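The complex appears here minus one protein chain, its other protein chains still in place.
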Amino acid sequence: MADAADEVARAGSALTRSDLLRKGTTAAFAVSMFGGLTDRALGVYGPLKFAKKELSGELRIMTWAHFVPDYDKWLDGTYAKQWGEANDVEVKIDHINNALLYSTGAAEVAAQSGHDLFWFISPPATFQKQAIPVTDLVQEVSKKVGRMTRVARKSTYNPATKQFYGFPESYAPDPVQYRRSQLQQAGVSLRTWDDLRQGAAKLKAIGHPVGLGMSNEIDSNMLLTSLLYCYGGYIQNEDNRIVIGQGANRKGAIQALQVMKEIYSSGMSDEVFAWTAASNNQAFLAGRLSVALNAISIVRSAEDSGNQALSDDTWLASIPRGPVQRLGNEHVMGVYLIWKFAQNKEAAQKYVVDQMLAYEDHFVRSKFYNFPPWTNSIKGGFKTIREVATKDPHKPKGKYSILTTIAEKYTTNPGHPGNTTPVMDEIYNTFLIPQMFAEVAQGKSSPADAVGRFASKAQSIYRKWHNQKLV
Amino acid sequence: MEAQAARWTPTRRRWRHALESRRVLAPLLIAPAVVFMVLVVGVPLVWAIYLSFTDAVGGSLSGHWVGFDNFTNAWHDDNFRRALRNTLIFTLASQAIVVVGAAILSNFLVRDFRGKWIIRFLVVLPWAAPVVLSTIIWLWLLDSLYSVVNWTLAELHLDHALVWLLGAVHLEEGAQVPLQWLGRPNLALIAITVVHAWRILPFAVVIFIAGRSSIPTEVEDASRIDGATGFKKLWYVDLPLQLPIALVAVLFGIVFTAVDFAVVYILTHGGPFNSTQVLPTWAYAVGIDSGSLGEGAAISLFLFPLLVLVTVGMLFFARRAQVS
Partner (left out) sequence: MTRRQTIVTYLVVVPFAIFLAFPFFFALITMFKTNLDLANVEHVPYTYNDLAGNLHWDFWNYATFEHVRFLFEETNYPTWLLNTVIVGGAVVVITLLLAMPAGYALARLAGGWGQGAGVGIFLVYLVPPTLLFLPLSRLVSQLGLKDSLWALILVYPSFTVPFATWLLMGFFKTIPQELEEAALMDGASRLKALRLIVLPVSLPGILTVVIFAFSLCVNEFIYAFTFISSSEQRTISAGIPNDLIRGDVFFWQSLMAATLIPAIPLALLYNAFLDRFIKGFTGGAFR
């Protein structure tokens, strides 16, 4: 811990507020200024010179209510407080339900006033004109800790404007969570989607169906997109054009739709169309579901539930492989926007950069939910991450190691192989993907028709945003 | 001193006369309310109408003029058309239930019986609870796994019968037990309609009761003398006299249901597969969540002309019925 503190103190602390908030200072300067203050508390950011004093600046941050409540408690009560005390800024963090981030963001834009930093649960491509570009901040961090991951880059870079419009803060991979005893009992493997397709009926027969949602909510959006990737049914291409209606993409999408339809009819029940984001968690924790695709909130809730047997029996796996590849979406891609009308842009810029220079605490405190967009924000990169994850004490030991593999190799951004554009944003927020899958599964449409309809809708959405010059 | 007094009096009297004059007093009294409404509703409304003709994005309150494009694009989207259809279905179906239910219940609630106070308390409950919170309770009642409705049906051995019935009337074929009230499109339509009706019923009952008590006693006596009782009385005397009130109750119900956002958003989020979207929720998904503000504004305002016509029509009829 001391190493990290020194490191960051060298990188980021300073005496004067204006120096502080605009650029970092050198080690020598910092040490010379604070060398004599041995009686002050030593926080993560070096001596908390401004602790217990009236802080002169203010930084207002809006973020979500994290799935792991302890993370928020730590963030508000320890991290932000200490950062503020080290930088003479009072940090106020508001948490709201993630479903309301967009409407609150829109209200702030309409009002042209609000918070300085606004966090979004997925890349807020539609708001990019309202935020200041952060390309310089991205470069600053990259210079210090190395390249950012592909997921982060594709999520926050707009090739049309050649700028990073948002600062990536974290991402959460999307592992499969399953009941090992039940899968063993039914003799089902999760290696490929075909294995799952064949095994779904066996799982339902032992009373523990598969839980892959096709509802109007985020879990369904993410897992169905992942399924499309595995079958090569890309919605966009590298240039962000809509390609799902043609050629190999169309074939892949049709295959994916058929697979899902079979899994539903043989191995799932109607409930998957009625789900909220919490429903698959609840059903899994009630012992009913055998397989779910979700961020690790399920397995963590199992650990907290007091049901030891369930928790030990819940294992993680990577997404099954499809004929084309094994690839999944991130479940959450946290991106900060600094509004054009932010009152304290300097503090906002420093805050996000500082956070990215020493990410290990965030990773651990969020119980591995938050992966760093710059892998080396945690010293040692994926190697260290894997070590930390494997050390997790919950049984079976080492079960979180696979999470690192998923984050490292099998996680990509929505809109792969293109960027996360406003087009993808709109497709997600109007739930066109679950709609396409559910229509086929419930027999209301043939796969070919459903793909065709989806493609033409995606095309008109593309045209609209293209006219806005945002894609 | 006296000259001063003499000079002041005519002015004061002129003011008093002015205030007495209808032409001055009326606008003066109405002005605060009107000014307030213009500022807080009028201006934003005009702005919203303007937005619907632009390509505004994000939360930005301005954009390029695109004419009627937003409206025509919306019309060509089948999700929009379904949202429009659903708005009409939910509104008409739930209000039909409300009118019939309120007419019946109000008829009996004006009688005197033991436990009347408790019954009235229970009837008023849905109105007293904020809509967001009571809808969350319904979300739990209809949960995909824990629905107490399904549990009760199963315990009473009515669940399979209900599934058969739904298939027999071709309302929902191939449904499984437990019924997914929020997961199958037609069941979801039914569920949402029921929750809308549940919410408005208490208010409508109160209005109907008010209507009953407005029936002059002479009419009651006259009809008794004429020998009109029971159903005959209901049809030929009570209902016509209640018409003005009934129309107002229906009008409120229609307005509150047509622009309602919470019930659909909380229960199904517009699902399954966007089959229960209504204009407010679809406008929100497109305009706010997806950032296409101009389009969202157009979708929101789509029903406005229709609702205006309905309102004017119903108020006109209410007036006519009242006078006669």
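Note that the chains are named A and B in the order they appear, and that numbering of residues resets to 1 at the start of each chain.
FYI, a contact is a pair of C-beta atoms (placed from the backbone, for glycine too) under 8 Å apart; a residue touches a chain by one contact, two chains touch by 3 or more.
Predicted, not measured: the structure shown is a model, and the values here were computed from it.
Novice: Based on the whole complex, identify which of A:156, A:249, A:281 or A:404 touches the chain you can't see.
Specialist: A:281
Novice: Which of these touches the unseen chain: B:145, B:162, B:177 or B:190?
Specialist: Of all options in B:145, B:162, B:177 or B:190, contact with the hidden chain holds for B:145.
Novice: For subunit A, which positions touch the chain that isn't shown here?
Specialist: So the residues of subunit A touching the unseen chain are 62, 64-67, 69, 92, 94-98, 100, 103-104, 106-108, 110-115, 276-278, 281-282, 285-286, 288, 294, 297-298, 301, 305-307.
Novice: With the missing chain put back, which residues of subunit B would touch it? List them for me.
Specialist: Touching the missing chain: residues 16, 19-20, 22, 25-30, 32-34, 36-37, 39-41, 43-45, 47-48, 51, 59, 61, 101, 104-105, 108-109, 111-113, 117, 119-134, 136-138, 140-141, 145-146, 148, 151, 198, 201-202, 206-207, 209-211, 213-214, 244-245, 248, 251, 255-256, 258-259, 261-262, 279-280, 283-284, 287-288, 293, 296-297, 300-301, 303-304, 307-308, 311-312, 315, 319, 322.
By definition in this document, only the chains that are shown with their structure count from here on.
Novice: Between subunit A and subunit B, what is the separation of their C-alpha centroids in Å?
Specialist: 39
Novice: Considering the complex alone, what residue numbers of subunit B touch subunit A?
Specialist: Residues 55, 57-61, 73, 76-79, 139, 143-146, 175-176, 179-184, 188, 268-274, 282, 284-286, 288-293, 295 of subunit B touch subunit A in their complex.
Novice: Any idea which subunit A residues touch subunit B in the complex?
Specialist: 102-103, 105-110, 125-127, 129-130, 214-217, 269-276, 279, 282-283, 286, 288, 422, 425-426, 429-432, 434-436, 438-439, 442, 453, 457, 460, 464, 467-468, 470
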